[in-house]
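Here the complex is missing one protein chain, while the rest keep their positions.
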């Protein structure tokens, strides 16, 4: 089970086909997450149209498990005035790596995953990412409309 | 009871006479604390000689009480590599304002209190404080040696 | 006549068809130009492939005409280690607004103009521009290949 904030219902990637998805993994006590990755995710959320780009925050941690709970994340979201959907990753029984981080083979926080309109992972970054470069990559993915149209047609056929 | 980190024993102001004391109140989920006040406290700790200036961090909160515990503060100190002594303020029964914050009439986080070599409060600031100005004020307080010598003599008499 | 730096020959927009052109107007004594626009132009130059995006700096001024000469701009380019082509805009006889700034109706420095692969002006900004947004816009323009192909065919016909 994941706990979600800023959304009425959990977001499933399968329900986001046709839109570029930015998955931003962070941890509320990780300096690079707080100083760079979370504000960048908020800027991406403000910059792009929701019909083109979906930003999803993922709180995840490899350590300090006893320090985190939903109340900490809720207070963080309140204090930093975050508006985009955020999930609290659930622990993986028998592993220190939480479920979603494991699925996307993330190495730690912050991590950023770009998923194109077809659901394919197109970028996987660990650590701080340059605004100009990530803007360019998202901007380019939003323009891959022709291919998507084709894909949609073939899927519909 | 307060919980202390980065010190073998609790620090009492009465034991710090003769040194300038910088009391930096913060909260781990408060954006201004994390981006400005905590790094500034660390810089003050690095810049001045321990024989002249003592830096004490005070974790305190007016809200989100269910989000905080010693494990959260311990993880924060580890992640931000803080070396100066830090206390977890204890709740005030019957009040949302914790004990030490109440005693110094702090209005929230971040707050900064400067105490001179005689134990007198000389500055009380709420919100971010300019590095140049706080440096100048601490630097000036460290030079008040003559007066301290006089005070010491009269105390010794 | 314009004086050029970092290029063997003057760049003409007509010779850049097929590539996105970023025209960054600046002035070496304008605070926003020096702190924001010039470093951003250098980042754009580093981020994108030359086959996709051409960055051109344009030094231009509405005032302080007696302060500027080619030696000042040459020293600035040397000190800031700029690698992209830069032109010194030439004065407009009878007007304080130099020639190229006038042609693109720029209101001052810094100004940024985006020109698409067909030579059409697609963006015109006065003042500092957000890295994420400009990255997205350039990234999107670089993906307009299909249309360009079509245009090239029709031009070739």
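Odds and ends about this structure:
A, B and C are the chain letters, set down in written order, and residue numbers restart from 1 in every chain.
As a working rule, a contact is a pair of C-beta atoms (placed from the backbone, for glycine too) under 8 Å apart; a residue touches a chain by one contact, two chains touch by 3 or more.
All figures in this text were calculated on a predicted structure; none of them were measured in a lab.
Within the whole complex, touches from the chain that is not shown fall on B, C.
Of the candidate positions B:7, B:95 or B:143, contact with the unshown chain belongs to B:143. Listed by residue number, the positions of chain B touching the unshown chain are 40, 43-44, 47-48, 130-140, 142-144, 146. With the whole complex as reference, residues 28-31, 34-35, 63-64, 66-69, 71-72, 74-76, 78-80 of chain C touch the missing chain.
Operating definition for what follows: only the chains that are shown with their structure count from here on.
Graph distance from chain B to chain C, where chains that touch are one step apart, equals 2.
Two copies of one chain, chain A and chain C, touch each other, and the residues they use overlap strongly: the shared fraction of interface numbers exceeds half.
For chain B, the chain with the farthest CA centroid is C. Averaged Cα coordinates give chain B a centre that lies 50 Å from the centre of chain C. With each centre defined as the average position of its C-alpha atoms, the distance from chain A to chain C rounds to 34 Å.
Not a single residue in chain B touches at least two other chains.
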